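Removed from the display is one protein chain of the complex; every other protein chain stays in position.
Moving on to chain A:
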Amino acid sequence: MGIEEAKIKKHKKKRNRFIFRISILAVLVGATIFALVSNSRADNTIYRAGDQAPDFQLQQINENNEWETIQLSDFKGKGVMLNFWGTWCKPCEAEMPYMQSLYPEYEEKGIEIIAVSLDNTKLVVDRFIDKYDLTFPIPHDVTGEVRDLYKIGPIPSSIFINPEGEIETVVNGALTLDRLEGYLQEIQPK
């Protein structure tokens, strides 16, 4: 075996090793990326800031408001505060007056407050509306479909959607008047 031949053999061996290592590493890196992506996708069933807010259509039950059905996509171009609440939920009840107090002013500025009721019966919602003189639209999610769509956990939960239909902020838990106003200003059409 000549020196030349040995050199070629060695070179070949080195190249094979390189190919072997790089392909094993590629497979491992590929598997890792796949795991990370599939995991983040699983999380994506929950809508987050930056996502397009999914559309829905529900019966509106507040008699102080002229909408009959609410379809989210009808409000493109306006900022939308999507609030999920129930009459039995004390923190929800606490933030309702804040929403009502800001509603007339911000409605003129191009913001709609949509408070999706998760109650089982319309009667309790009606009584609640009378108690607080609410005027913003209240769609009734009797079957819990929209709650499931947005994967709403414990209430209250509020989702602030900008005029482009993108979710700007998701707030779990009750809002103070100041924070509410701050979030509304963020989604106000320019």
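Miscellaneous remarks
Here is the rule we go by: a contact is a pair of C-beta atoms (placed from the backbone, for glycine too) under 8 Å apart; a residue touches a chain by one contact, two chains touch by 3 or more; residues count from 1.
One rule holds for everything that comes next: contacts and distances are computed from a predicted model.
With the options "Putative mRNA 3-end processing factor", "Cytochrome C biogenesis protein", "ATP/GTP-binding protein" or "ABC transporter permease" in hand, the undepicted chain maps to the protein name "Cytochrome C biogenesis protein" (source: UniProt). Screening A:Pro54, A:Gly153 or A:Gly182 against the full complex identifies A:Gly153 as the residue touching the chain left out. Contact with the chain not shown here comes from a single listed residue; of A:Ile61, A:Met99, A:Leu118 or A:Val146, that residue is A:Leu118. By the touch definition given at the top, chain A reaches the unshown chain through residues 17-18, 21-22, 24-25, 28, 31-32, 34-36, 38-39, 42-43, 86-88, 90, 118-124, 126-127, 148, 153-154, 171-174.
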